[in-house]
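Working notes, structure below.
Rather than the whole complex, this shows some of its chains in their spots.
Order of writing sets the chain letters: A, B and C. Residues in each chain are counted from 1.
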Amino acid sequence: MLVRLIYASRAMEPDANLIESILAQSRSHNPVHGITGILCHGGGIFMQALEGGRSAVNALYARILNDPRHYDVVLLHYEEVLERRFGGWTMGQVNMGRINTNMLLKYAEKPALDPYSVSGKVSLALLEELMATASVIGRT
Amino acid sequence: MLVRLIYASRAMEPDANLIESILAQSRSHNPVHGITGILCHGGGIFMQALEGGRSAVNALYARILNDPRHYDVVLLHYEEVLERRFGGWTMGQVNMGRINTNMLLKYAEKPALDPYSVSGKVSLALLEELMATASVIGRT
Amino acid sequence: MLVRLIYASRAMEPDANLIESILAQSRSHNPVHGITGILCHGGGIFMQALEGGRSAVNALYARILNDPRHYDVVLLHYEEVLERRFGGWTMGQVNMGRINTNMLLKYAEKPALDPYSVSGKVSLALLEELMATASVIGRT
């Protein structure tokens, strides 16, 4: 059973190294477990989408909740799916600081990544626009 | 929570300076508050669309209602939205006096801006056609 | 409030002058009242579509019913609309005698204009096909 899970969190000490280390970890862990996804970050906030088998995604989410490098972890979206949307990335990456202001404003109150103040549906729509506009970087 | 609000009003003393001053005010106030939108004017009538966070848009609308430069302010449309439609303009502008007569007639009883005599849905459709036909001027 | 009204009627004495005089009248009367539309004629039968404000269209329809140049006036379609479909013509014209036989047959039992024997929906579909195939003549 395939599921899609999206969550938000706040970095303890945001810096480029943190993001690199998270991505490196994802890229070594995920292929073995059949997990794919995208990690967006900007202004000290993370938003990550995970897709894969139900048990595998839940096991990973339990580890994520205990990761001391971030806090205030909130589920934005979770559903059983017939097919993946983010299957092309072991863990794609979007630096929201480099995204066009208009695209950020389209889905947020201010031109910044702020999943905490909107519905999970809005966050999913933002992720789809990021894919449609080829804003995702990563090994496919 | 993002909302879209459209209202109509009548200018006390319509002249080009008035419009310029409204636009200037919008362009200095809106970016800070994450508000985007479009201002149409013609024949002494204004129709303005505002999008942004629910509190920011409501705070601005309260100020607009008290602005002595216009009167007969009427809400045409208000809804919570998943994404902005007018996110590309700090405050776009449409001088309805320069719009093709057929387009005006398509949504009105007479070839003029007259949001007072039609449903809010019609006014929203007119705004979308103005965007689709690249009739909106302004800094995006 | 915008409405669309389509009616059929039979000419008392059909001739080209009659049609010209009706069109001339429409073109002088309609712009002032914000009315647009299309007049089809063929085999002594008229079918006219009118769009505009609810009162203006009703006032015109009352005059049409009393026009001694035609009889057997029957409403085919009437609805409140969000936008006009025939807004491009003060009063467009279609001489059904010059229309392709297949198009006539598509919406009628015989290859002729015969709104009396079909539903108003069929007459509206015929008008839309006439527009889509650029069969309407007139000052736009």
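The working rule: contacts are C-beta pairs under 8 Å (C-beta built on N, C-alpha and C of every residue); 3 or more make two chains touch, one makes a residue touch a chain.
Fair warning: this is a prediction, and the values are worked out from it, not measured in the lab.
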item	value
Homomeric assembly size (copies in this file), of which only 3 appear in place	10
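Everything that follows uses one rule, which is that only the chains that are shown with their structure count from here on.
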item	value
Category of the chain touch graph - line, ring, star, complete, other	line
Rotation angle (°) superposing Cα atoms of chain A on chain C, nearest 5	145
Copies chain B and chain A - interface residue numbers shared by over half, same or different	different
Cα-centroid distance, chain A relative to chain B, in whole angstrom	36
Chain A-chain C separation of Cα centroids, rounded to whole Å	58
Of all residues in chain B, the ones touching two or more other chains	none
Residues of chain A that touch chain B when the two form their complex	102, 105-111, 117-119, 121-122, 125
Residue ranges of chain B in contact with chain A within the complex	1-2, 34, 36, 52-53, 56, 82-84, 87-88, 140
